[in-house]
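All protein chains but one are shown in place.
Now for subunit A:
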């Protein structure tokens, strides 16, 4: 039983499959528009500085010096960018399925606590095994936490944005309970913490730098997520489900497992971020884990337009801004919140620039043949 699909009528010439120039134009759009938005944001921020009677030129010069101008400042930037990479992926992965998950902070803090606890329990094993055990524990709890949000969304239609936010509060409360109660190191007096990790549970610096391995893990995770989304069967299915869930259903794609799987992977990466904070920065788990990386990660993901590759430069940019923040505020006598004003302006402008996609003929080969 075969339904013939050929017709006797002469076929049209094959359409172009997308030449280099065309591909370049389509890709360039998602680079040029956010860059333009960043420039406009800097321009507006300059007006803000002028209104305060400060010099925008000096601001930009200090930003450069504090964030990227010297080996010291570059390392500082990389250190601050490291947790943002994984935190942003926790937003990017669900976003590709059309979910807005903003509770990565919860997975980060629980991942940190789980890593500290696991590191303590298996402290006798060889260093590699300790690190692996810590990472697995952190990823498992993070994956469960955000995976549960995906399951709530798919099976019970609970809004994932609200539930992830509320679950983050629960996670922070749970962490506080654990580090002040069952897991507390009796020696930690002023700041309740877990028992410090032994040397086997600590992540060192990348040789030749003062930057810990977290930055490498983050960049590798971004590349792996890009491969997953763009090149694999599961990523393709996720893009279909995220782009039009009705089309995915009518093709028989298993939307539920996709949503839960991507959410769990996102949570696992955020949990890993918590583990790295514990193993490379704090040496134990305490309330400093809730440092807001999960929330800055939202900003990074949106600035990167939910692209895992975009997350890398945006994390570096925001890391640089954070690194330079102290210097700028001290030297120019600006209030502490100045850097937040800049971040807010950039965020709003990048979101606004979303409306510009498809408006420029130069990026849209479908309109090239025609007059404007």
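Heads up, the rule we're going with is that a contact is a pair of C-beta atoms (placed from the backbone, for glycine too) under 8 Å apart; a residue touches a chain by one contact, two chains touch by 3 or more; residues count from 1.
The working rule: contacts and distances are computed from a predicted model.
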Protein name (UniProt record) of the chain left out of view, among "4Fe-4S dicluster domain-containing protein", "ABC transporter ATP-binding protein", "Anti-sigma factor antagonist" or "Extradiol ring-cleavage dioxygenase": "ABC transporter ATP-binding protein"
Residue of A:55, A:209 or A:249 in touch with the missing chain, whole complex considered: A:249
Touching the absent chain when the full complex is considered, from A:81, A:183 or A:240: A:240
Subunit A, residues in touch with the chain not shown (by the definition above): 1-7, 9, 11-18, 22-23, 26, 231-233, 235-237, 239-240, 243-244, 246-247, 249-254, 365-366, 368-372
